[in-house]
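Partial view: only certain chains, each at its native spot in the assembly.
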Amino acid sequence: MNTLNELLIKLWVTTGIANFEWGQVLMIGIGLLLLYLAIVKKFEPLLLVPMGFGAILSNIPVAEISGPDGILGILYHTGIETGLFPLLIFMGVGALTDFGALIAMPRTLMLGAAAQFGIFVTLIGALALNMVPGFEFSLADAAAIGIIGGADGPTAIFLASRLSPDLLGAIAVAAYSYMALVPIIQPPIMRWLTTEKERKVRMEQMRHVSKAEKIAFPLTVLLLCVIFLPTAAPLIGMLTFGNLLRECGVVDRLSNTAQHELINIVTIFLGLSVGSKLQADHFLNMETLGILLLGMIAFGIGTAAGVLMGKVMYRLSGGKINPLIGAAGVSAVPMAARVVNKVGLEADHHNFLLMHAMGPNVAGVIGSAVAAGILLAVVGG
Amino acid sequence: MDELINQGLQLMALGMGTVFLFLGLLIFVITLVSRVIQKYELKAEAPASTSTSSHDDLVDVISAAIQQYRSDHPRRK
């Protein structure tokens, strides 16, 4: 039956040229852009390289790599729909994080709380966007968009996969992009809201935190979460589990694996899976533009709220707390803390705020997980 | 529409309230736990020196090493 001619046609109809839609071409371009930002500009490369590549793979016509039988589709189904990947990442983050600075200065938790303001303002912003024709965000959508302001990748992915899976791609892109842009977005806001004098405040050296305190910390956080906010328990639970592996001192081989191989494997899979949500027909629409816009606002407001709370604490402490460290409350660990350090050094070349900013920085992680728990409780029901 | 935004505002009030309450409580509990631990550790400091089974361990390690060496390097003449 077949002649060479027919075979040729059969091959031709499977080529990319014969099947491309413009949206796919554009999305492959966006995938390349993400790779460029990751590799050349070094923006969150650990996530943006797999994600950018996943964006390219998922927009290849014919191949259906993001379809239910394609590798990206399978990874997404296995790891994102179930919440497994973000939770395992959170475990790894827990195993990688030293909460010592926060234990030494628990007050800085207030900065991590204030910076979550960005989440809720963005939520309202998303609802307000509904007034513009073309936007129809539900309350769940708005909550998922708001969490971008938490500046925490796994939390954003976890919440979006629960509340608004259709928007997951745009939300993940916005979350990681703005986290990468922290060094650009935050400094002007920080300078605008603080005086030279405030920025020059040198903070006291932190007290020593004992091993027992570090072991007690994850358990304390978990128990409070269990009692008051069980809906945040998956996130807080895995974070504190990882941290307990790290601090307890008797399971170093598990802690090492959680910090290295396991989180690396899951990072590769998570990035590719999230990239699979950047398919042209799901991504190229007004909503994505709206989400990117709202994400920018979220970061700005979160930073501002953190700095303003920093100013309050500056007053209350009689000038002992440098308000700049409030900006680190958005999370974006450890980028935000480094930005604080840098802006502090601009004002005074011997003012090292890095360690002091780590307190609010990790407090921001807890803060956004708590906010996610609240949103799940109230909106997710 | 306004209804939805109204809901959002209430969600903000509730959300920020809860975040502050929760993290505020956390400050309180962490501080408490730290004090308890520090007090306990201060007490424990004097009679510490827990090196109990150090001798056994040394013996274990060396005997294992010797046995290992012997089993890996049988004498042949």
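General remarks:
Letters are used for the chains, namely A and B, taken in the order the chains are written, and counting of residues starts over at 1 for each.
Assume a residue touches a chain if its C-beta (ideal position, glycine included) is under 8 Å from a C-beta of that chain, and two chains touch if they have at least 3 such contacts.
Computed from a predicted model, the values in this text were never measured in an experiment.
A single instance of every chain kind is placed in view; the whole complex contains them as A x3, B x3.
Following the convention adopted for this analysis, only the chains that are shown with their structure count from here on.
With each centre defined as the average position of its C-alpha atoms, the distance from subunit A to subunit B rounds to 25 Å.
Those residues of subunit B that touch subunit A in the complex are listed here as 1, 4-5, 7-9, 11-12, 14-16, 18-20, 22-27, 29-31, 33-34, 37-38, 40-41.
Within the complex formed with subunit B, the residues of subunit A that make contact are 102-103, 106-107, 109-110, 112-113, 116-117, 119-121, 123-124, 127-128, 130-131, 139, 142-143, 209-210, 212-213, 216-217, 220-221, 224, 228-229, 363, 366-367, 370-371, 374-375, 378-379.
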